[in-house]
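With one protein chain held back, the other chains of the complex are shown just where they sit.
To keep things simple, chains are lettered A and B as they appear, and every chain counts its residues starting from 1.
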Amino acid sequence: MTDRPLIYPNELPRPAGELEALQAAWKLPRGWRILSAVNNTVIGYFYIGTALLFFLLAGVLALLMRLQLAVPSNTFLSVETYNQIFTMHGTVMMFLFAVPAVEAMGILLLPQMLGARDQPFPRLGAYAFWAYCIGGLIFFGTLFFDLAPSGGWFMYPPLTGSEYSPGMGADFWLLGIGFIEISAIAGAIEIIVGILRTRAPGMTLARMPVFAWTMLVFAGMIVFAFPAVILATIMLELERAFGMPFFIAEKGGDALLWQHLFWFFGHPEVYIIFLPAAGMVSMIVATMAGVPLVAYSLIVVALIGTGFFSFGLWVHHMFTTGIPPLALGLFSAASMAVAVPSGIQVFAWIGTIAAGRLKFNTPALFVLGFLFIFTLGGLTGVMVAMVPFDWQVHDTYFVVAHFHYVLVGGMVFPLFAAFYYWAPAFSRTQLSEQLGRWAFWLMFAGFNIAFLPMHLTGLLGMPRRVYTYPADVGWDELNLVSSAGAFLFALGVLVFLLDAVRNLRPSLTETAGNIWKAGTLDWINNELYGLRSVPIVTSRDPVWDQPGLEDDIEAGRYYLPFTYSGGRETIVTATMDARPDYLLRLPGPGWTPILAALFTAAFFMLLTAKFVTVAFICGILAVTMMLVWMWGSDPAPLPPVDIGKLVVPTYRSGPDSHSWWAMVIIILVAASLYLSFVFGYVYLWTVTPQFWPSPDALPAISKPLTAAALILASSLLLFVGGRWLGQKLGLSVMLLLAALAMWGAIALTLESLWRSGFRPFDDGPSAMAYLALILQAQLALPLTVMAGFTLARQLTGKLDPVRRNVYDNLALLWHYAGAQALLGLALVHGFPRMVG
Amino acid sequence: MRHVPTGLIVLFAGLLAGCQAEQSALAPHGDQATEIAKLAWLLFAMAGAVLAIVLAAVALALHAPDRVRKRLAGSPAVIVGGIAFPVVVLTFLLVYGLSLTASESRGGTADLRVEVTGEQWWWRIAYPGQNGESIRSANEIRVPVGANVEFVLKTADVIHAFWVPSLGGKVDMVPGRTNRLTLRAEREGIYRGQCAEYCGGPHAWMGLTVVAMPAADFADWLEAEAATSLTPADDGAWAGRELFLGAGCGGCHTVRGTNAAGSIGPDLTHFGSRRSVGVDTLPLSPENIARFIEDGQHIKPGNRMPPFRIFSGTELAQLSNYLAGLK
Partner (left out) sequence: MRRWRHWLRIAAILIMLAAGGGFLFAWSGLYNVAASSGHFAITEWLLAFVMQNSAEARAPLVNDPPPLDDPALIRLGAAHFQIECVSCHGAPGIKPSPVMQAALPAAPYLAAIDLKWSDKELFWVVQHGIKYTGMPGWPTLQREDEVWALVAFLKDLGRLDATAYRDLAFNTVAEADAKRRIADGNLPDMAQQCFRCHGSAEAAPISALVPSLNGQSPDYLVAALAAYAEGTRPSGIMQPMAATLGDDDRRKLAEFYAGRPKLAPASTAGSATDLGRTIAVDGIPDKGIPACLSCHGHDADASFPRLAGQSAPYLANQLRLWRKGVNTATPGAEIMAPIAQRLDEAAVDAVAAYFASLADDSAGSPP
């Protein structure tokens, strides 16, 4: 415990009208215009509400399945309906509930926890939410038109190829989910930059709440994991729509390539879902025990370790595919190793409970329930990591039981704990303790009654994804018990809903407050503008350790108790030590994010339904909306501002700018996507050697060399252009030439491949060569639009040697695209020559 | 602490005793399945112990005297409980698991090689004949007891998985690849298997029967299986044969010794000697054959055989009697 500071950044009393100006800047749009709101609290509410809606919808699907399986040879659901339902249950729970729900918690809680006024990119956050909400609802709606996918949530080809799944269902999955993942990535960018650049002054990385650490690892994992499955969905959609045979064995593709790409995403996905939930548990345990978290540093190390390990064990979903024993051993070892970080966290929580006195309330109950269920799920996880054991239980109800223990135990129980825990911070009244206990015990009992017997059902030989089963095999009673448990669990959820309807009164200004006596900033009275003034944080649990903090913040004695520009603002701080860096002006409400999301969703869904023209019109409208919103960003620098005995600039460029960080993360996403492609290319070469072109069949080496020269020239032009900002004609010519060179390289490579007789439909390797070009064009297209945008900024005088973020970010992505193109050329034209 | 996992095992064993499963990984009848079952029990014991330790730690953290709680509340306890303890347990398990993986992957020399091809939604089976020809069959595999049988696993369409829990683990059938699995049945019996990788449509009804029989009986059976079909015994069966050929059944099915030489559906040369109709969907009987011919799409929805509702009652009886007579 430290003493109150002797000197505060700002003096009292605060000038009249200061608070009113702050309130005016952060005022919410009224009535239905609330849909144009972009600040994190409103979007956070919407986000959580939508995620919960999908939880209920997918839960209803689960109940339908349990009804069907309650008795053998049941005809309640037809085969096709059941197959669609289990596919949708898995897909919706994973993509439309679990990831968005934790992302939503991050969007809602992080700014408060970190002492920021809002997320750094409010409109991006709003766009990500609306894209997910609209796209998700349409995707779910396919179920009512018999258009839902039925290939299982991991969509293994060739079953999901056009030959065995001719309808539109698989396309809805590929385009719908691919697009919703893009929205998840947008959220991840927001979260990373928010955590790294908008922490309260003094909140070094080591003073950051564990929840923020988990969200940082979560978002980082999204950046590296999701691109793999996005690439996979692009490939399968190209195969389905245009016949590029990536996964068709007889044409030199390979079905297992999908599995590698999918699980490279799919395994980290489990931890992506679990880690933030573990972060919530850490927050709740510390508060309810009334002591700081034990072994904070070990937990942080464990989180980062989990993040790394989880990328090294995707093959543990493929133990039965006939992979050589050595590889099996490696991945088996990695799968076990990942249990260690979870062990650290479990014992850290136990230690924290031991250090304090746990209050036995509903959040604590859910946490204890989580500990039991998740530990059991972890233990069965170790079991399935044992290769021979997995040979028996893989794809059986044992695995169904295992991953429900991990996911429901590891994510749903903590989420409900979080609902009960954080409700007082966001609602006028807390949730009912009595109903909460009912909800917990019903869910806990129901869950175990439903899923514990499934371990045995699986060992007795029942495979998963069967719409029914014969009567005499010994699975009847176990299934009936599981079905009963599922309904008990649903009853628990219903009690929670009842509680929410009766007691949850969401409010943005008046809340029940810090009833648990928690120690972190999220419990200090929050208004629409966040905290009244942004504190200097000197501890991990500032409310506990900094006496009078709450009053001082409320009085406005800390940083930025006012609005400088009259609009929304927050302080950007340095990544490591959180020293105030500059004042970031934030946008207010606007219609562009929701409209852009609407048109993006329309683009993807109409494309799936093969309304190509209308789809492209919507696509153009979506891009237009984004350009309109981008036009308003990067405002002209204002004179530096004194935020409280500290003068900071209002504009930064280069690595100091928060937008630079976002661009770097975008590049990391693109690079992960491309590296997945490189992996796919080399992998295919190892499994289908007979389909690979001999080096002499390739285009003459002069062609790729010319293309490489064009790419280098294009990058050079951009580099030089950075020194010519403000020279309208010169810069225009340079950008034009650079774009021409970039497209010229693509055209030249395309032409040389085609002339040499390669056709994308003929075989896997050719399809891969063209895919390199498609991925390049996928960057070149937005780059061209951005170049036009940059030119427009230049011509309207919104770009100069100081106000240069638009150009710098363009150049950054441009150079990356060049590097990617060179790698692609080396791969397609160099690799076969080198090895063959 | 020790009585807890034992209790758990007793509980599980008690549950098991009640069911006569011919498809259980915990009721092994083959050496691989036996090894894995042993591993399973070991894992259950370990898991039970670990769970008990964690729960005990939670209980202590909540209710123990301050002296004990103080010990739990610190980095050393986290390092011991969260790092050292799992590392020791996991290393032991890993070594055991890897050695078992290695020994089970080797497979040993094959006494018999059976080719099994997964199809939507049935199994094409070929045994080696004496002169290198292959003896075709479907949906029911017979193996000699005690022999190392190597299953050569392929697929004709999507990914399937070959799995007979009582004999051993499963292996996927992946397009463009050939996977192998060696199993040995330790005793006579009838073991049920099932496709374990979701393969669309009526994946639930892609069952499989493995009959383990004494080696001598197996040799006789294989010889009979290699022969052409029996000639119909009476006029009714002859009429059934005519119906079979006239209604185009031969477009998809083979009955060796007749014109029927289709290769789309299961080989029916010795259909009457199998145990089931519709790939382990109904027990074999003339009535069930008749039901499947007329109403297969309700019995096994989505299967690739169209319903044949073109026969009169008498004709249907003649046809199904003929098929049931194909011993």
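As a convention for this text, a contact is a pair of C-beta atoms (placed from the backbone, for glycine too) under 8 Å apart; a residue touches a chain by one contact, two chains touch by 3 or more.
Note that the structure is a prediction, hence the values are computed from the model and not measured.
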item	value
Interface partners of the hidden chain - shown chains only, full complex considered	B
Among B:A215, B:A233 or B:I264, the residue in touch with the chain that has been omitted	B:I264
Residue among B:G108, B:P214, B:G246 or B:P283 touching the omitted chain	B:G246
Chain not shown, touching residues in subunit B	156, 243, 245-252, 259, 261-264, 304, 306-310
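Methods note: only the chains that are shown with their structure count from here on.
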item	value
Distance from subunit B to subunit A - Cα centre to Cα centre, in angstrom	39
Contact footprint of subunit A on subunit B as seen in their complex	12, 15-16, 19-26, 32-33, 35-36, 39-40, 43, 46-47, 50-51, 54-55, 57-58, 60-62, 64, 69-75, 77-83, 85-87, 90, 93-94, 97-98, 100-102, 104-105, 120, 157-159, 161, 163, 165, 168-172, 174-177, 179-180, 192, 194-204, 207, 280-281, 301-302
Of subunit A, residues touching subunit B in the complex	78-80, 83, 150-152, 156, 158-159, 164-165, 248-250, 254-256, 291, 294-295, 298, 302, 320-322, 325, 328-329, 332-333, 336-337, 339-340, 343-348, 350-355, 358, 368, 371-372, 375-376, 379-380, 382-383, 385-396, 456, 459-461, 463-470, 473-474, 688
